[in-house]
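Dropping the structure in here first, questions after.
A protein chain is absent from this complex, but the other protein chains hold their places.
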Amino acid sequence: MFPVQGGCLVDETRTALAQIVGDSAVLADPQPVTRCCLASDRRRTKAPSYLVMPKDAAEVQQLVGWANRTRTPLVPVSSGEPHFRADTLPQAPAAVVVNLSRLDRIRRINRRNRLALIEPGVSWARLLPELAREGLRVAMPLMPRANKSVLTSLLEREPVMSPRYQWNLLEPLRSLEIIWGNGERLWSGGGVFRGEKEEDWEKGLVPVVGPGPGQLDFYKFVSAAQGSMGIVTWASVKCEVLPRKRKLLFVPVSQAGRLVDFLYRVLRFRLGDELFLLNAAALALILADGGERSELRNRLPPWAAVVSVTGGEILPAERVEAQEQDIRDIARENGLEVVADLPGCPGEQLQEIILQCAPEPHWKLKSCGDSQQIFFLTTLDKAPGMVSAMYAAAGELPYPAEELAVYIQPVQQGVGCHCEFILPAVADLEQLVQESSRRLLAQGAYFSRPYGCWADMVYKADAGAADVLRKVKRIFDPNNVLNPGKLCF
Amino acid sequence: MSLSKEIYRALEGIVGTDNISDDPALLDSYRYSLAHTAIHLGPYYDTYTPRGAAVLLPGSTQEVQGIVRLCNEHKIRYKASSTFWSAQGYPSEDGTIQLDMRRMDRILQIDENNMYAVIEPGVIGATLQAEAMKVGLNTHIPGSGCSCSTLASATSYFGSGPSNLYGGWHYENLLAVEWVMPTGELMNTGSLGSGCGWFCGEGPGPSPKGVFRGFLGAKGCLGVFTKCAIKLFAWPGPATLPVEGTVPAYRSPLPENFRAYTLAFPSWKAWADGAHAIWDAGIGYLAHRQFNMFGRDLKYAMVRILTDPTRTLGDLEELLEDPEVKRVTGQCERDFQIVLAGMSRRDIQWQERALEQILAATGGWKVEAMNRKQVHDWSLLYLIRLGHKNLNLVFGGSYDGCFGLLGSADYGTSHAEEAAEFKEQWEQRGALVQAGGDCMMGPVGGQGGGGTCLWENFTCFDPYDRASTEGTLEFFDACTRFGLSKGWGVGMEKWNAVARGPDGRTTPKQERDRIHLAAPQPSVFRYQRKIREAFNPNDLGDAYYETLDDAP
Partner (left out) sequence: MALEDFAAEMERCSQCSYCKWIPFDQVKSWRFAKNCPSIAYHNFNSYSARGRYAVGRSLLRKSSGISSKVQHIAFSCLACGACDVACKVCRYNLEPLEMVRELKFHLVKEGHGLEAHRAVLDSLERNGNSLGQAGGGRGKWAAGLSIPDARSQPCEVLFHAGCGASYDPSLQGSARAAARLLQKAGVAFGILGEQEGCCGGRIYSMGYREQFLRLARRNIEAWEKAGIKTVVTSCADGYHAFKRLYPGLGSRVEVLHTVEMVQRLLQEGRISFRHEVPLTVTYHDPCHLGRQGEPYVPWDGVEKKIRGQIVVYEPKRPRYNGAWGVYDPPRDILRAIPGVKLVEMERIREYSWCCGAGGGMREAYPRFSLWTAGERLQEARATGATALVSACPWCERNFRDAAQAAGDSLRVYDVIELAHEAL
């Protein structure tokens, strides 16, 4: 709406936004940069009208209040570009992107309680060294983007490399400050102990508890919600002790299935720290560029389990030695070999790499500048079958099998695993992604984070969940201002 | 209030004649005395929960659905419980149908590789543990003990216990669920809803588990849970617990990779340091301040009684004069129990050494008297099977817990002594067992990996003795005032007073509103009201699902 004032067109929306965040924090006609989206996702996208950058939770709350009054869709983003997937692409017209990157304080790192209090604009690149300075680290995803928001990673349940520290699937996320879609602010878990007073830290009144308060579990409503229930303006994150000693080991095999029993034993006894499977294509993507990649791919074993053992502050060398020997025993029982290096991939080199953010270009984008990822949860015993199904579907396209990168990440102490197929965009992948996703669902793949086309698929299969979530949405975002069109909303 | 004949017959048609009753005496066996265990609202002498309208024993999910639908049709309240221990599982309104879930007691599956079990509500911790151990797995057992329903604890209540540290607490361990919703529809949650099996409790997308399980559980007020998957963890021990000894002094001579220690510390700060160091190091299979529930002054004497089949409570006074008992009692004032379980020989060796370092750094020690073989093996069995929770009531027949000090280890330890002194003064008045003030019991690590502690101060009294019961209530009221004056908030002595009042029935709305409005975030209870309206529109639960309705 552009009324005229003094002979000039006045954008009421811009005016209102500027009144909240300041004129310099309002950008018209933003052009969000995203990767890893299907064409069908892009077709559903509507161009946002503005991008705003609030500086604190109070401004965020005012924005949400305004959005409710004007019924303007808001799409929260926290990470730097390019964004992956289409969750931050508006599906409703005239949306305003709420960029939270100015909320970028690391409010507190507390060694005693092993927690970090961070705002959404804190990236992995910033947080990791700060934690290390305090003798801490956090269970992290495999090579996140440097400019990726830590809070968003955890909020969206990106799998972390260390299943032993995940007693529940939302860990290491704990207390949150949430601005709901209805404009109300709530502190979930122990978030009421916001640690704003120094004496609170001395007294131990700290936000270490994730769930609650009360009989609802509020942080579950914003988890994997793609910003459609509430905007999180800070989070407390569970940290682990920074290891003083590390050693990375590989268990190379020709078929993924050969590792299942081995991994089950390792997981059962919570051996190892970072623990996951990669195929040669994935490892080559991580380690090499350009033409070197295919050469490396041919040298690497088809599959390898990556097992890192760590020792903390107490008897670290003994701890590493004990774990390594136990892992070797299990490998031997399963007729497998444990090695320190793979051809073309020294363990120490990979150890360094996986503990840091991904360098640019991100390894999932290196080949062809774009890729699609298909990921879901399943159980380890079913993972090889999922892999076979994916290769079969790829073969029908045809999609070059050697490009298909696979990453299997045990989660929640081994009760399940994240299974991810990374498909560099060497071909048009729309049909492959859609068709293989359907087949994988039919085979029991659980698309617990339903981005894009998976949302329709999943909520059709599980109408009960859709019904529950819509009821919850009506409570926390009754006017559907937060990222409408996502999930089942 | 009795059911009409038509409704009774309709219910009978659902569950069968043998599985329904409205006989008054039978119904009275489904009432809970409010002078009793862990009710956290009283105690109240000679007061019971309301008599139900009928008791039903459903045998299947379909029967449960039939009952719930019929209740919705006729606007009859219903409340399901599995083992009926704790007033939370009982009606607070007249005319409530009680569902006894005992018949639905199957262990449907134990997935050895993916480490979870699928169970029905009647499965208790003891039998699940026994079956899990056969395949090298174990289940978390909540602090209420192995006689309680694992499903109930995981879906509907707190579910914290000694094995939180390694095994996770039941909030964390709950995977997919089969849920008969409050209006009778059937929902499979998490991965089960997508037809992908039981292994994942979250999603798809945001998690409906945030509604039906939430944090503290709906306490029987949001439908009925008829199956659930529960995450298990490694049991590096024999397929069956070896048990020796003469009743009640059973003990388990487990292999050398199992160690049970009572650790003690020179100060509360050192205690907290020790807890943090244990959490940081990642050692420990379970950690709990367990035996202190008998009281600082009495705990070791009680251990001597419990480990000797020839002894009874009548030997207590004599034992308290024993020089050895006095010496050990002094040694373990600021203590807790820890069990180490090595997943391999190397692992237990490392854990032992790590523990030694932690003790050296904090000035702590292992209480040697608790290391004597018979006591050690008794401790192991006690803590792993957790089958002696009835000891909570050993002294006079009743107990309840006050204070709580839930939070980080530093928080609880800074106030533990003060709470203990306050209680000790009240013990001298005679209504409570004189146990030394500090009777605080609770997990060392309230969640998987540690991080929080709870300090439930056991208050033992005689529910048959009016003066004792009423004196205990007076003490708990004083605890609440004391805790508020100290800025600790309302303690666990009144955690359920918001749901049920002195007459055994729902707390009046005015009082509930007052409590909720005094909470740090009253909006929590407004949201809970909206959830209740959305999912339980006929409002067939009770005030154990806490809601605030203060709309103008």
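Labels A and B are assigned to the chains in the order they are written; within every chain, residues are numbered from 1.
Everything that follows uses one rule, which is that a contact is a pair of C-beta atoms (placed from the backbone, for glycine too) under 8 Å apart; a residue touches a chain by one contact, two chains touch by 3 or more.
From a predicted model like this one, the values you see are computed outputs, not experimental measurements.
J.: Missing chain touches which shown chains?
T.: B
J.: Of the residues listed, B:69, B:103 or B:326, which one is in contact with the missing chain?
T.: Final answer for the missing-chain contact: B:103.
J.: Tell me which residue among B:7, B:41, B:97 or B:126 touches the hidden chain in the full complex.
T.: Residue touching the chain left out of view: B:126.
J.: Of B:33, B:155 or B:480, which sits in contact with the chain we cannot see?
T.: B:33
J.: Write down which of B:387, B:401 or B:442 is the residue touching the left-out chain.
T.: Final answer for the missing-chain contact: B:387.
J.: Tell me, which residues in chain B touch the chain that this view leaves out?
T.: 19, 21, 23-26, 28-33, 35-37, 55, 57, 83-85, 100, 102-103, 107, 123-124, 126-131, 134, 145-147, 240-241, 243, 246-248, 250, 252, 298, 309, 312-317, 381, 385-398, 427, 430-435, 460-465, 468
Everything below uses one rule, namely that only the chains that are shown with their structure count from here on.
J.: Between chain A and chain B, what's the gap in Å when you average each chain's C-alpha atoms?
T.: For chain A versus chain B, the centre distance works out to 34 Å.
J.: Provide the residue numbers of chain B that touch chain A in the complex, in ascending order.
T.: Checking each residue of chain B against chain A gives 111, 113-116, 136, 168, 171-172, 175, 185, 187-191, 193-197, 199-211, 213-219, 231, 233-234, 236, 276-277, 279-282, 343-344, 346-347, 349-350, 353-354, 357-358, 407-412, 414, 446-449, 451-452, 520-521, 523-525, 527-528, 530-531, 534-535, 545-546.
J.: Would you pull the chain A residues touching chain B in the complex into a rising list?
T.: Those residues of chain A that touch chain B are 112-114, 157, 165, 167-170, 184, 186-187, 190, 192-193, 202-206, 208-226, 228-229, 238, 241, 264, 267-271, 312-315, 318-319, 321-323, 325-326, 329, 377-381, 412-416, 441, 444-450, 455, 458-459, 461-462, 464-465, 468-469, 471-472, 474-476, 487-488.
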